[in-house]
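Yeah, one chain of the complex is gone here, protein chain that is, but the others are all in their spots.
Each chain gets a letter, A and B, in the order it is written, and its residues are counted from 1.
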Amino acid sequence: MALLRYLLKRLFGLFLVVFGIVTILFFILNLTPGDPARLLAGFEATEEDVETIRKALGLDRPLHERYLRYMLNLLRFDLGNSLRTGTPVIEEVLARLPNTILLAVSSMSLALVIGIPLGILAAVKNNSIIDYLVLIFSIIGNSIPIFWLGLMFIVLFSVKLHLLPAGGSGTPLHLILPSITIAIYLSSYIVRFTRASILEVLNQEFVRYAFSKGLPRNIVLYKHVLRNALIPVLTISGLQFGALLGGAPITETVFAWPGIGKYIVDSIFAKDYPAVQGSVFIFALAYALVNLITDLLYVIVDPRVKLEGGEESE
Amino acid sequence: MNETLRLLLKHKGGLIGLCIVLGSVITALLSNFITPYNPYDADLNRALQSPSIKYPLGTDEQGRDILSRIIYGSRFSLFIAFTSVAIGALIGIPIGLISGYYGGWMDYIVQRITDILLALPGIVLALALVAILGPGLMNLIIAIGIGFIPTYIRLTRGVTLQVKSMEYIVAAKMLGLSNFRIIFRHILPNILPPLTVQLTLHIGSAILGAAGLGFLGLGVQPPHPEWGAMIGTGRSYIFRAPHLVLFPGLALFLVVLGFNLLGSALQEILDPRLRRG
Partner (left out) sequence: MNMGTLLDIRNLYVYYRTTRGYIKAVDGVTFKLADHEIMSIVGESGSGKSTLAYALMRLHDPSQVYIRGKVIFNGTDLLSLNEEEMEKIRGSLISIVPQDPNTALNPVYPVGEQIAELFRYKQDLSPKEAKEISIKLMQRVGIPDAEKRYYDYPHQLSGGMKQRIAISIAIALKPKLIIADEPTSALDVTVQARILELLLEVVKEVGSSMLMITHDLGVAAEVSDKICVMYAGKVLEIAQKDEILRRPLHPYTRALLNVVPRFHKSEKRLFPIPGSVPNLLSPPPGCRFYPRCPYRSNTCTKKEPRLIEVLQDHWVACSMWSKLEEVDF
């Protein structure tokens, strides 16, 4: 049926794109000056050591062969082994994925709970003091450096007030500060977007018509206006959620939250290229999947959108 | 244009934003002359001093005057931001124009490339690129700049498609006006309003992005006084000497706020539906 065909088409496109970016990264990595084997071996290493490492990593094979081998491995989800720990990268990443997902879900939920009501409030009380204040809050939230906010929170809540842990994970308490930090930034977008969307919907003819039917004001607002206005908000939130799966590397580093983001950053410093490549691959995949799911949700939520064209009847 | 400027000056938030932006640009340009001390001058004997009359914002872990470093740091943040956004726009806009205007297989390929660039959200892409290219100023600019390209491609392409089908363009083509002329005189002016908004907002993003990477240690390297890097190194001393982290952060916040206020005001002015009052 149409749904299946659409899904397959999208999945195919998804793989193309993901492989596209991994290919690009692969080639940039291998074509930039600098010898990874030498870098890994360190300054003290002898030529032999460098050669050993080179052989171990397969860096002595020609470029196209390495590429082919790399891509084939990717298909089997074999991302190689971490240069630091020797364990398969895929294991390391999968171990951290749940943490990142947890942080993403909790931040997103918080951001939506803060952002949508504020956006509605601002739109309904358009041109009032409240609208103005909400806009200001949104602009401020958008301007604060997340890592700085996180640090300030740590100083305040952890050190001065001894209320919350400063970092790491394990208890729900550990989740609070990182989530709030991310949520403040995210909600600034959600507030603006919700407000704009509602204002746009309020201008549409069917809203005036709904009022002309004498429907109670609440019904018009919640049933007619919101139902339409929140559709684009959903799409944006989906995109943001997908982005959050990248682990918000900066926030994770600030709070020492053991997720993918922090893993990528640590791997970069350790020059653990397989780990970096592998994590990026998994992340690109996850991001694309979330986008796909968001698109599908969009089809469900907005009856005007069809997967392939629509039909009109008389 | 003049109308926009006039409305902007009347807009409270926009006015504040404009002042901040101009203020920071001037500070950056004149930083060589207005820093009270040399931002790189280190002396461990006066390290980690709290703010005082002599050193209004205190000194950092190497004894350098923080105020001077913040003033001088504006050069980095602004330079990185302007350049990376410029790269994104200068590459993205022509591609978007051509792609939208001529369509066909060229458009298809451009769309696919855009998809690939969008496969990773901004910061992860920047991280990945920095991981490969190594830390440093130019690499940072490239990494961030590349992340902006898809936005400009899409924006330009969208407007181009919209304008292309309008009657006066069809008429112009029938009159035999060269494509080049059509693009320049008719399509480009339509791009300017959303473009200016986007540019302004992106600069704020770029400042934060660069600072974030600097914080992680992957951006501008010490001893350069880039605000993010300052926070990164200052982090170790946060309990004893929080001012190392506090002031660069405030600087970041203020400057980005300025650009965001400006961008937000422009957005309101140029899109009447969002107008207030």
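The rule is short, and it goes like this: a residue touches a chain if its C-beta (ideal position, glycine included) is under 8 Å from a C-beta of that chain, and two chains touch if they have at least 3 such contacts.
No experiment lies behind these values; they were computed from the predicted model shown.
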Chains on display which the left-out chain touches in the complete complex: A
Sole residue of A:T52, A:S158 or A:Q204 that reaches the chain not shown, by the stated touch rule: A:Q204
Of A:K55, A:K160 or A:R227, the residue in touch with the unshown chain: A:R227
Chain not shown, touching residues in chain A: 204-206, 208-217, 219, 223-224, 227-228, 231, 301-304, 310-314
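Simple rule for what comes next: only the chains that are shown with their structure count from here on.
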Chain A residues within the chain B interface of the complex: 13, 16-18, 20-21, 24-25, 28-29, 32, 34, 126-127, 131-132, 135-136, 139-140, 142-148, 151-152, 154-155, 159, 196, 199-200, 203, 242-243, 246, 249-250, 253, 264-265, 267-269, 276, 280, 283-284, 287-288
Contact footprint of chain A on chain B as seen in their complex: 13, 112, 115-117, 119-121, 123-124, 127-134, 204, 208, 211-212, 215-218, 228, 231, 235, 238-239, 242, 245-246, 248-249, 252-253, 256-257, 260-261, 264, 273-274, 276-277
